[in-house]
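Step one of this worksheet: look at the structure below.
Here the complex is missing a single protein chain, while all its other protein chains stay put.
The chains carry the letters A, B and C, assigned in the order they are written, with residues numbered from 1 in each.
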Amino acid sequence: MNGSGARVGPYHPKVPGDAGGHILPGVFLVTIGLWWSTKSILKYICKQQKRSSSLITPQFLSRAEILEGIVIIVMVLVAMVGQFYWIVNIKPSPHKEMQEAQLRNWQHIIMYVVLAMLGVTKILCFTIRSLPVSLITLMLSNIFFVEAFLIHNHPKSLIVVDSYVHQLLKFSALLAGLAAFIEFLLTKNNVVMELLRSSLTMLQGACFVQIGFILYPKDMEHAWDLNDVNNTIILSIYFGVYYASTYVIIGVNYVLVSWFIKWKLSKLYPSEIQFLKDYEQQEDSEDGM
Amino acid sequence: MNGSGARVGPYHPKVPGDAGGHILPGVFLVTIGLWWSTKSILKYICKQQKRSSSLITPQFLSRAEILEGIVIIVMVLVAMVGQFYWIVNIKPSPHKEMQEAQLRNWQHIIMYVVLAMLGVTKILCFTIRSLPVSLITLMLSNIFFVEAFLIHNHPKSLIVVDSYVHQLLKFSALLAGLAAFIEFLLTKNNVVMELLRSSLTMLQGACFVQIGFILYPKDMEHAWDLNDVNNTIILSIYFGVYYASTYVIIGVNYVLVSWFIKWKLSKLYPSEIQFLKDYEQQEDSEDGM
Amino acid sequence: MNGSGARVGPYHPKVPGDAGGHILPGVFLVTIGLWWSTKSILKYICKQQKRSSSLITPQFLSRAEILEGIVIIVMVLVAMVGQFYWIVNIKPSPHKEMQEAQLRNWQHIIMYVVLAMLGVTKILCFTIRSLPVSLITLMLSNIFFVEAFLIHNHPKSLIVVDSYVHQLLKFSALLAGLAAFIEFLLTKNNVVMELLRSSLTMLQGACFVQIGFILYPKDMEHAWDLNDVNNTIILSIYFGVYYASTYVIIGVNYVLVSWFIKWKLSKLYPSEIQFLKDYEQQEDSEDGM
Partner (left out) sequence: MNGSGARVGPYHPKVPGDAGGHILPGVFLVTIGLWWSTKSILKYICKQQKRSSSLITPQFLSRAEILEGIVIIVMVLVAMVGQFYWIVNIKPSPHKEMQEAQLRNWQHIIMYVVLAMLGVTKILCFTIRSLPVSLITLMLSNIFFVEAFLIHNHPKSLIVVDSYVHQLLKFSALLAGLAAFIEFLLTKNNVVMELLRSSLTMLQGACFVQIGFILYPKDMEHAWDLNDVNNTIILSIYFGVYYASTYVIIGVNYVLVSWFIKWKLSKLYPSEIQFLKDYEQQEDSEDGM
């Protein structure tokens, strides 16, 4: 599919960076997107079924948020230690390349710092009650916007596919940032907006993983031709497929979560399930349309 | 009007694709835009005249939405079968062209999949009551945004008019997507916003039909000169004319629908029409301005 | 100020179009912007001082809107007759130029048609009460957006200042369109938003008048050098000055209108003015800050 039948082999120059540095943040973003979608669905179902709020109490959610903040801070610290280790130990030979690699490192460190600020904000907002909770979604949009800004100011690449995948990354970061900003600004506990943000975060994670596999392939035989314009079109199709997939993933997640809640409730109040079903049907016919 | 009197004949190279592949989606979009405007007008009139809600019940509208979802899924399946038939059977000779045609096909299939997801969302949201209805307008904006994204990443054309009409298409898809997203975000049952979205959908449909007739003319004698910059200006004028026309069409539709409702009501409650008129006039003088 | 001391004379080629065709719409836009600001201020003052609503009744405002619609339609008809007269009578000699002039004419006719649609919408919305009033602001934003779109697709000019002034025009049309669209979408009877829209309309009118005097000067001695980049900077400064001026104009208008209302009220209820003042002061101290 890399479209280079006529040539001897695909054009695949050495691109600065490594596979791990792209696949790891990608996996992190997909995971956190999935967790965010699960959290939103849980909150949504709890709001609809008053009975289920005995399972998912505000205290539980509050502790989950604080835990999320701690996990983010720990992951950032690990990533930054790795980054500094890289700065100290591995030294590419030429002077020019060395400098560019250092700049790239500092860009990553800034991103990590902003991410850590999200963790800190989460912990502060859910321990000190007088702080406004909307600060968290603002910090969330900041992460993505700062990321898009720094990718935009990355040292420019002349390789067609390399520069294209970074444009896709910037685009998905911008979209996720916009979704988080709109959430901060306009909506409060709107489940669809939260799921949109989750899906865009997962999309961005998929982009990162994709970059890891395209730019730094393990098997050079099946490597993509990095100068073939058709490959950018293939990537745009993959981008669309990933976006559609995130909705399918969230849909499956919704089904799983609601089944889990029903199963838990049936264990807690086995006798009252029939009553619950009746109550739901009644509500349906009331607010129909 | 193709402005090539001085030359021997208009420049009209073979453009990849065919007339049908552009006219059919165009007709589909115009039809669905018209149906959406009719639906919005019906809902608006029912809200104003309480008496007419005996004609258009929530159950009727709910079933109409489910039917719309089914129709969309069926049309997508038909289109995808056609697409796959094309992939298997028709084989353009050169290797390069073949590859581009395949990529274009996959782009179309992604668009169809996203469209099918709208259909599925419609059916799910109107059968399972616990799902948020605003998911539908989000999926709606997704269709147009994914479409605009994929047109933006289409294999680039060097023919002036070809690339211009695709820019117009992208522009109208973006506008329709924005209208749907704004509807999802800010308004609820705002008739003017729904009609704006309908009109932009019809505009996009008109663009598709226009492309079908310009790029793949049946009568090569009157074909447009595809390298004349003046033709892009003519197209921009047509674009404005189509946009203005959608408003006229929606206006006529409004008149027809309100007449239809009045006629139906007059058959149902012939004695009460005078009372209804009095009631309306009274309401007018109350909320005047 | 045209910065061409070193050269023999300023570079001033013949630009298609004429001074009148730019100054007239400019004066029209400034006038209508001023009228809109007056209307908004009147409505705002009437809302604050309940007593003044005896002067400005809803019936009066409704009739004013209908009259505005009629005036717009009449002006559009006059302009279109002029446009068609031009098409029939004046014929520039070369074939190419002729064609471009015709296209420009059709672009203008589309703009007039959309403007006429605003007039028609105004009349319909204020005579038929069942129509949504927000349709008017949507049509308003349509006018400016269609205008910006058509200016963007104007035959491109290679003259520096000519293309720059059209960019400014497009920019101000876009801003006015955005202001009207935001008004349609988010606010209802928000006086500041209405005044913003008025000021941007006046700004656009000032741009038109400016273009009329720069591109088609009567006195060729003091004509601007159309290829001097510094002149674009001067124009950007003028643009800023015009924008600041519109606020000053609206401020003066506010003072005049509120004086006029007070004077009218003092003639109607001479004895009650003191009471009114007391009432206002009391209200001030209540909702202070």
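As a convention for this text, contacts are C-beta pairs under 8 Å (C-beta built on N, C-alpha and C of every residue); 3 or more make two chains touch, one makes a residue touch a chain.
Everything numeric in this text was worked out from a predicted model, so none of it was measured.
Peer 1: Using the touch definition from the header, name the shown chains in contact with the chain that isn't displayed.
Peer 2: If we consider the entire complex, the absent chain touches A, C.
Peer 1: Please pick, from C:Thr57, C:Thr127 or C:Asn230, the residue that touches the omitted chain in the full complex.
Peer 2: Of all options in C:Thr57, C:Thr127 or C:Asn230, contact with the hidden chain holds for C:Asn230.
Peer 1: Which residue from C:Val78, C:Met98 or C:Val192 sits in contact with the chain not drawn here?
Peer 2: The single option touching the absent chain is C:Val192.
Peer 1: So which of A:Val27, A:Leu61 or A:Ile87 would be touching the chain we can't see?
Peer 2: Checking the options A:Val27, A:Leu61 or A:Ile87, the one contacting the hidden chain is A:Leu61.
Peer 1: Which residue from A:Arg129, A:Lys218 or A:Lys267 sits in contact with the chain not drawn here?
Peer 2: Answering carefully, the residue with contact to the hidden chain is A:Arg129.
Peer 1: Which positions on chain C touch the chain that was left off?
Peer 2: 3, 5-6, 44-45, 48, 182, 186-187, 190-193, 196, 229-230, 232-234, 236-237, 239-241, 243-244, 247, 258, 280, 283-284, 287-289
Peer 1: For chain A, which residues reach the chain that was dropped from this view?
Peer 2: These residues touch the chain not displayed: 58-59, 61-62, 95, 99-100, 103, 106-107, 110-111, 113-114, 117, 129-130, 132, 134-135, 138, 142, 146, 149-150, 153-155, 184-186.
Just so it is clear, only the chains that are shown with their structure count from here on.
Peer 1: Which chains contact both chain B and chain C?
Peer 2: Common contact partners of chain B and chain C, which must touch each of the two, are absent.
Peer 1: Once the Cα atoms of chain A and chain B are superposed, what angle does the rotation have, between 0 and 180 degrees and to the nearest 5?
Peer 2: 90
Peer 1: Round to the nearest whole Å and give the separation of the Cα centres of chain A and chain C.
Peer 2: 46
Peer 1: Spell out, as numbers or ranges, the residues of chain C touching 2 or more other chains.
Peer 2: Correct list: empty.
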